[in-house]
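The structure that follows is given in the form of structure tokens.
Only one protein chain is missing; all other protein chains are in place.
The first chain written gets the first letter, and so on, giving A and B; residue counts start at 1 in each chain.
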Amino acid sequence: MNAATPKITTDQIRLLERLTNACAVSGDEGEVRSIVLEQVRPHADEVKIDALGNVLVTHHGKGENRLRVMLAAHMDEVGLMLTNDEEDGIFRFDTVGGLDLRQLVGKAMLVGGEHIPGVIGARPIHLSTPEERKQTLTLDTLRIDVGPGNSAKVKVGDRATFATPFKRLGSSLQAKAFDDRLGVATLIELVKNPPDHLDLLAAFTVQEEVGLRGARVAAYTLDPHLAFALDCTPANDLPAWDGSENEQYNTRLGAGPALYIADGSTISDPRLVRFLMQTAQTAGIPYQVRQPGGGGTDAGAIHKQRQGVPSVSISVPGRYLHTAVSLVRLADWQNSLALLHAALQALTPEILAAER
Amino acid sequence: MKALIQKLVETFSPSGFESPIRQIVRTEIEQIADEIQVDALGNLIARIGPRGEGQHSQGTRQKIMLAAHMDEIGVIVTHIDDNGFARFTTLGGVQPRNLSGGRVRFLNGAAGVIGIERLEKVTELPTIQQMFIDLGGSERKSCPVQVGDVAAFERPFAELGSRLIAKSMDDRIGVAVLIEAMRQLKHTPHDLYFVFSVQEEVGLRGATTAAFGIDPDLGLAVDVTGTGDTPKSIKMEVGLGKGPAIKVRDEGMLSDPRVVDWMVKTAEKAKIPYQLEILERGTTDARMIQISRAGVPSGCLSIPCRYIHSPSEMVDYQDVLHAVQLLVQLLSQPVKIG
Partner (left out) sequence: MTDLLPFLKTLISAPGLSGHEAAIRELIAAEWVLLCDELTTSRLGSLHAVRRGTLPEPRPSLLLAAHMDSIGMMVTSRVGEFLHITKVGGIDPRVLPGQLVTVHGRKALPGVIVQPPDSLLPAEYQNGPLPLEHLLVDTGLPAAELGRLVRPGDLVSFAQPPLTIAGDNLAGHSLDNRASVAALTHCLRELRGRPTAWDVWAAATAQEEETLGGALTSAYHLGPTLAIAIDVTFGASPGSPSHKTFPIGKGPTLGWGPNIHPGLHKTLKALAERLEIPTKLEAMPRHSGTDAFHLQIAAQGIPTMVVGIPLRYMHTPVEMISMKDLTRVGRLLAEFAASLDENFMDGLKLDE
């Protein structure tokens, strides 16, 4: 009954590296989709790609009256789309998903399917005044520059992502798009180590960052009994400027997977929250509670589908999400995988017996 | 009906945590309904099938969904500091200006008072982040609540002439109207689904799934609406004491004109006073019922209410009684829309 907990080793880290280095802005998830398909096909009973590009993977369990359990991780990342060609390799762009404009200037980017390098430049400090430097650079003033002569390979409509390469820093990992390639990597690992007493419905979703759109139709199609969303949530655990207690940390690095009681999109089903906490305590896995409020995960769309789906989210904490360079702790990822694996092993239909 | 209203408004059940109010509602209706079920999100759904005279009229049987939300706005703890003060965020549309000095009651029974940090300018409005709950303790480890615990506002029911005042009139008054209509309904040709919905205040979530599950022919929400009859208020024709309001539109939807017409004609025929409502800010469960599946002709029966989302929401008792009367009239008779 108790299958061995999957471990994060060099293989999983290499896969995460491939995933975070891939470029897949909302609506353009092809690069990640092909990695996912390559990884899950040998382990799945059914694999389907739906109209929006979600990859829906089914692994059937054995036995009667099986629970249908959906797990969702989104393949898309926030990024940019080129909107106007201004000649000479210079393009206007717009954001896709939530991006703080202050994080864009002076960055190296990768553009289009061929990952053409480009930069978002800024006026030299010598040519700006102190007054000007007090203003945030607006979308209207920023441009992507792929260099003169490159326009043939780059066109309006192409997406762009940060050019940050994956790097290991001891017990931490540094890359772009941990939100939500970590969830994708974790879900792939669970598909490879599935429970045998329930139906595992793994949804690698699209367009989470632009409105939880893939998860909505995926949940409608899969029609599960309950759902877990696997995501990445901000760890704002830096010191306050005045040394006062940081009361809005959201989550902390190193404190384990973050369980959601409520965020901006979902009030988690309390039965599932209790179950996860008990599972963690029994298995000796550290966990933390994400501060309620704000944000959203695929659970926000899933729980409102059809006649309602009891749902909860579990996230790996990450610093500087939605910027060029994010940071996570290896141990938090390992513990998230361990908790989810243990939860799937321990899940039975009794979990929904009592009323919400 | 006042005792019922008091019992409902003095229960603590913010969005997402409706178990206490669901228990009370269930006790009130379990003898009346033909069938009761609780769905995956916690909606309480009571069905009353055709009954009494006219129940066998051919071709008039419609599946009608009524919805009044059981949840109220509230707060949820985000942090307990070293001295035992609780920081919080909101569940639903809680306005900072309604909080100072307010009292809250947690689901585990603990009570607290809302305090505010010192502001740079005394005339400024504080943000939620500048507020905290004082539970009477002095250190974190003896604080009776923890991160994730939820509370609703505490303010007892009161009467002022024919006005009734309490927190959570939005929408316990709608819940009361549905319960009372269920009690008074002697005959109907329809399949009626009385939905006591959850999580309306955080995005009409319960009504979304309930409507999908029921797949009705017609939908009617019962909720509060604002008024334009207080000093220098928003311009609005609706006022207390002039009858229940028939919603023409609000910020989130346009009522089906055929439903508005049906409601107006029924009220006029039965000589029940009514008002026509246009609400610029705010919406109801009807919005999600209307766009469920292939679409549902929908409307809303509104109870005029002053000071919505404050701890002292005020309705007029006569409006409430007339709302029940109108609802019973609407549900007793044949109707065919769309």
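Keep this in mind: contacts are C-beta pairs under 8 Å (C-beta built on N, C-alpha and C of every residue); 3 or more make two chains touch, one makes a residue touch a chain.
Small disclaimer: the values here were computed from a predicted structure and weren't measured.
Participant: Looking at A:5, A:58, A:193 or A:221, which makes contact with the chain not pictured?
Facilitator: A:221
Participant: Which of B:190, B:287 or B:322 sits in contact with the chain that's absent?
Facilitator: For the chain that is not drawn, the touching residue is B:287.
Participant: Based on the whole complex, identify which of B:126, B:252, B:282 or B:334 touches the chain you can't see.
Facilitator: If we include the chain that is not displayed, B:252 is the one touching it.
Participant: Kindly note down the residues of subunit A that lie in touch with the hidden chain.
Facilitator: 26-28, 30, 33-34, 49-54, 80-84, 92, 94-97, 113, 156-157, 206-207, 210-211, 213, 216-217, 220-221
Participant: At which residues does subunit B meet the chain that is not included here?
Facilitator: 235-237, 248-249, 252-257, 260, 276-278, 280, 287, 290-297, 338
Here is the rule we go by: only the chains that are shown with their structure count from here on.
Participant: Report the inter-centroid distance (CA atoms only) between subunit A and subunit B in whole Å.
Facilitator: Taking the mean C-alpha position of each chain, the two centres sit 36 Å apart.
Participant: Quick check: in the complex, which residue numbers of subunit A touch subunit B?
Facilitator: Where subunit A meets subunit B, its residues are 245, 247-248, 261-262, 267, 270, 289, 291-294, 303-310, 352, 355-356.
Participant: Enumerate the contact residues on subunit B facing subunit A in the complex.
Facilitator: Within the complex, subunit B touches subunit A at residues 15-17, 19, 22, 38-43, 76-79, 81-82, 87, 89-91, 129, 147-148, 199, 202, 205, 208-210, 212-213.
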